[in-house]
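Heads up, one of the protein chains got dropped from this complex, but the rest are sitting where they should.
Labels A, B and C are assigned to the chains in the order they are written; within every chain, residues are numbered from 1.
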Amino acid sequence: MHKYERAGLQKDDLLYMYRTMLTARKIDERLWLLNRAGKIPFVISCQGHEAMQVGAGMALERGKDYLLPYYRDLAMVVHFGMTIEDIMMSNFAKEQDISSGGRQMPGHYGSKKLGIVTGSSPVTTQVVHAAGYALAGKMEGKDFVCLTSFGEGSSNQGDFHEAANFAGVHRLPVIFFCENNHYAISTPLDRQLSCVNVSDRAKGYGMHGETIDGNDPIAVYAAVKAAVERGRNGEGPSLIEAVSYRLTPHSSDDNESTYREADEVTEAKGRDSITTFAQYLKELGFFTDEDEQAMHDEIQAAIDEATDAAEAAKYASPESALLHVYDQ
Amino acid sequence: MHKYERAGLQKDDLLYMYRTMLTARKIDERLWLLNRAGKIPFVISCQGHEAMQVGAGMALERGKDYLLPYYRDLAMVVHFGMTIEDIMMSNFAKEQDISSGGRQMPGHYGSKKLGIVTGSSPVTTQVVHAAGYALAGKMEGKDFVCLTSFGEGSSNQGDFHEAANFAGVHRLPVIFFCENNHYAISTPLDRQLSCVNVSDRAKGYGMHGETIDGNDPIAVYAAVKAAVERGRNGEGPSLIEAVSYRLTPHSSDDNESTYREADEVTEAKGRDSITTFAQYLKELGFFTDEDEQAMHDEIQAAIDEATDAAEAAKYASPESALLHVYDQ
Amino acid sequence: MMGTMNFLQAINLALKEEMHRDEKVFILGEDVGRRGGVFLATEGLYEEFGDRVLDTPLTESAIAGVGIGAAMYGMRPVAEMQFADFMLPAVNQIVSEAAKIRYRSNNDFHVPMTIRAPYGGGVHGALYHSQSLEAMFNSIPGLKVVIPSSPYDAKGLLKAAIRDEDPVLFFEHKRAYRLLKGDVPEDDYVIPIGKANVVREGDDVTVITYGLCTHFAQQAATALEKEDISTHVLDLRTVYPMDREAIVEAAKKTGKVLLVTDDNKEGSVLSEVAAIIAEECLFDLDSPVQRLAAPDVPAMPYASPLEKYYLVTKDKVESAIRDLAQF
Partner (left out) sequence: MMGTMNFLQAINLALKEEMHRDEKVFILGEDVGRRGGVFLATEGLYEEFGDRVLDTPLTESAIAGVGIGAAMYGMRPVAEMQFADFMLPAVNQIVSEAAKIRYRSNNDFHVPMTIRAPYGGGVHGALYHSQSLEAMFNSIPGLKVVIPSSPYDAKGLLKAAIRDEDPVLFFEHKRAYRLLKGDVPEDDYVIPIGKANVVREGDDVTVITYGLCTHFAQQAATALEKEDISTHVLDLRTVYPMDREAIVEAAKKTGKVLLVTDDNKEGSVLSEVAAIIAEECLFDLDSPVQRLAAPDVPAMPYASPLEKYYLVTKDKVESAIRDLAQF
């Protein structure tokens, strides 16, 4: 039995997985071009995180479960229903941005109808909200789970600790999903974390913890799926750490040359899931070079179209800045 | 070899240990009487914590190491050099209170000359300061250690997490000393903590963790002594959890009848270190009933005297409330 | 139906009525369950509503943040912070999250949450159990800050806060809990948030204040009747955002304005009241605006003589009104 079969996945799932990863990657690459061309002020990337994000997202049930993501989760929210055009509208800060109408920086995802809970910039606050959603669900007798994600640097914030303990005490169905990419801006793991794995912290909250290869979407899917089941069965929260590498600078404002070697990045690119997972699909015979090219072309066309639409779309009116401070 | 010998202690140490525990207990009992007589507005007790506090304190070197205690640490600060009169001055809020000149509630210990760092009421803030002291010591090439204490409820605060991680990353000589007394005001362990032992959290900070019987001052001494040595040797921080029971209501303002059974308290009193350690000393032949009585009488007399002195002492002048906002 | 009750009982009654009225309302905080809260504001509610009265771990940021999450989902959490002083670890959740969620999501999400906290001194609470923290939150659009001054108002305003669609900080003066008694209808009424209230009409001096100081102002006004000084007293009720119109009207009424708070002076919420007056009714004033407040020291000391020196009292209010009347 193949590992994808053991995880309960089928050929179509794998192809969907790859398409979603690739869509996110290609959007991300386009955003950098737009930024360098001076068309959008800021980019924050998902590159290197696509496999873990799609793997984790697919373990949830859309329309039922909740996502409380962070700024790198482009691939996760695309899986959860944000369209390429939605993403472009938000990067161009246009009125049609479904997350904020152009009020927030890109990467600050939110959409009530999609089950994606609005997020902010100060890291880790969303992790506490996830416990709140889960508590509400428990009080209302629902069986949804909440997945909240954050970087390894952010796992040091007090809010992570308080939320994890709260969820542990009340056995809430929260999946604490740590996307460990080895850096918090310039700060490497050993100056950020005092433990070997972020998942070493799970025991301190009486919850299941595990660390998995974040470049393997199937492994991530399997681990999160098991966490979802524990959550639905009243067995409480889980801490899942997926390890990969940040393939880009922290953001379009960052200059990484002062704090990491180009070699290190090159080496990590050798494990890039966009390449390795395509290879895996080909080895399985699910995918040919032609399929791959077609998929690229198709996504590219969709991105072109969405970019044009977003560029042409209008901003919210200046005076609209006064709206929605309080209920009207 | 007796366990006290294994711990490197001698008869005199044990007698000192007991005297200090008993002094704290008897001060504490007096404070309740004074409160019930309307002479002091507020009491917060150390009863049930004496053994762990004295055991831990004795593992430090006075004049060199730093203490960042919390409000229950009467026995610890008495060991560290606060006199009975100091304690009474602070409970009567008189000008001679060395911690604050009568500005803070009792239990908010601090004295630069004694190496006891000023503390506040919001729990767990001092835990971060301990990392700051230790960092300064490391920068200055000193080999002192810092012991900071807090309740098990307080170990859930974000500041605990951030301080523990900081100390772990920088391998700072901080001893995180958790005084687990089963309650945070009315909230019992299982509604407070998601882990079995607070020391389960140590691994998440890459530090040594252990849980010990807080009614056994020798065991506590030995565990903290080992932590001190690790600290001085550059092996970083430790998390030591001492478990006992809060023998009084949370404070003089508390009414515990709504949240715990009298039986539970009675049972815990059976393990009270003030009784069991006296018994142990007698079994060792270090102490007779007469010695015990003499010790009681002597301490009582000192407490009487200190109470009278504090009651007779003057308050700071009302206008002095305006002083020391900034450097003058 | 009408009963005489104290401020604390009025709070308790409001909570109970709202929990009956709307099953989405729930309470969370430290020791709010069996213990009924350290001031007993939630006494009896755990017995009546079970798990809808939730003891949390000792973590204020989680209390606020869990409340925010639950509120975004659709519940109406009422969080208790054991003392206002201990809200500070939750400031990031309150200011970055609760206050900004409606705005940042372009009205997609909102946070109908109330955060209750006992504030103020005079009960030997020393530095950290006596603070007035409203001034830290009076520049945060998206938040509302409500401070009731009587049992009647406490009930009506708390009910309004719980039904409000936006986050409300609800500060209760801890000395008021047992000191203030009054008639409180047993039926359902709410008092609008955002509106100040004239608690006494007068012609010589206007006092603008809120919370427990409203009580002192009323006492002082009564005492000054004998001296033929007629005092107009405006209770702000909501200190953020402020009721500009009511402030302007009250200031113009007498032309002599005394502002009173038990917080320290510089940067207190009175500054904004003074600013509104300086913008809107400068030429209607007969004397400079006066502020009566606690001294600018970090917080109230424990020792009685120092605490007393710090506190704003009825006597201090009375003499400040008298001085102004004689200006």
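Note that in this section a residue touches a chain if its C-beta (ideal position, glycine included) is under 8 Å from a C-beta of that chain, and two chains touch if they have at least 3 such contacts.
This is a predicted model, so every value here is computed, not measured.
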*Touching the left-out chain: which of B:163, B:189, B:281 or B:295?*
B:163
*Looking at the whole complex, which of A:25, A:94, A:129 or A:208 touches the chain that is not displayed?*
A:94
*Of the residues listed, B:108, B:208 or B:246, which one is in contact with the missing chain?*
B:108
_Among C:107, C:271 or C:319, residue touching the chain not depicted_ = C:271
*Over the whole complex, note the residues of chain C touching the chain we left out.*
61, 85, 88-89, 91-92, 95-96, 99-100, 103-104, 127-128, 135-136, 138-142, 240-242, 263-264, 266-272, 274-275, 277-280, 282-283, 285, 287-291, 296-299
_Contact with the hidden chain only, please: which chain A residues?_
41-42, 93-94, 100, 102-105, 108, 120-123, 153-154, 156-159, 184-187, 191-193, 253-254, 258-259, 315-322, 325
*By the contact definition given up top, give the residues of chain B that touch the hidden chain.*
68, 97-101, 103-104, 108, 110-112, 117-118, 120, 122, 125, 128-137, 139, 158-159, 162-163, 165-166, 169, 323-327
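As a convention for this text, only the chains that are shown with their structure count from here on.
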*Cα centroid separation between chain A and chain C, in whole Å?*
41
*Distance from the CA centroid of chain B to that of chain C, rounded to the nearest Å?*
37
*Contacts with 2+ other chains: residues of chain C*: 57, 59, 61, 89
*chain B: which residues touch two or more other chains?*
156-159, 191-193
